[in-house]
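Would you mind keeping the following structure in view while I ask a few things?
Note that this complex is displayed minus one protein chain, with the remaining chains in position.
On to chain A.
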Amino acid sequence: MGLPLLLMTEEIVWLVLKNLAILVPGKKYIESIYSKISQDDIQLLEKEKKDYLEDQLAIKIKQFEEKQIKLNRPVKINKDFLIENFTLIIPREPNPLLLKDRYVHDKSEELVSITNFLKFSATTYSIFQYLKSLDYFLLPGLRFGGRFIAYPGDPLRFHSHLIVNDFKYNENIDLIKLVRGGRLATGVKKAWLVASVIEGDEEKCVDKQKDDEIAGEEIACFSVEWAGFG
């Protein structure tokens, strides 16, 4: 996976709320930077581009020298000749991140976007955040017919995952779905998870969850697998 990354909505919200990322409206970002660009900035960008090319060249020369040594061939040869005839470096566009301080971060606009995301899937986000707080890695669940796939963080427990499904607390799970999901999950060495945000003024009848909850929400989870008999 390389840049640009394609993230889930819940991942974006989580990153922003954890102050690990900011939301930037693309057009406004570019306008903001380029409206204030100065001659010094242009020189900075040009220099960065030149430095990048020189770095890449140095790497290529070093690689060539190492290869020569390996093949027991002379190292000192006409470098200019080589550079002209045998190296290919693709120049990169100037890096706009160099000027990122020019962009004035509009926190309120960012919060509006986040709120729209949350209105769209508030309970799903609560479940996402809860599992993240337990150090699970979460991926989109389409491949297994669920909302997410959850991977326990510990690499020693590499092979088992959960197929996470979100339900409202008073929503009917639909037993046919449970059978289908449970049988599939068991067949691929996973469990089918029923995850839900507890609603109503229930006493805390769920075993106390780890902290990091939004506004005191509690999550109820039930793992389903085929019993293996019958």
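Keep this in mind: a residue touches a chain if its C-beta (ideal position, glycine included) is under 8 Å from a C-beta of that chain, and two chains touch if they have at least 3 such contacts; residues count from 1.
Operating definition for what follows: contacts and distances are computed from a predicted model.
**Q** Can you pick, from "Ras-related protein Rab-24", "tRNA-splicing endonuclease subunit Sen15 domain-containing protein", "GTP-binding protein ypt5" or "Eukaryotic translation initiation factor 3 subunit B", the UniProt protein name of the chain not displayed?
**A** "tRNA-splicing endonuclease subunit Sen15 domain-containing protein"
**Q** Counting contacts across the full complex, list the positions on chain A that touch the omitted chain.
**A** So the residues of chain A touching the unseen chain are 134, 152, 157-162, 167-173, 175-176, 178-179, 182, 189, 191, 193-194, 196, 198-200, 202, 205-207, 220-230.
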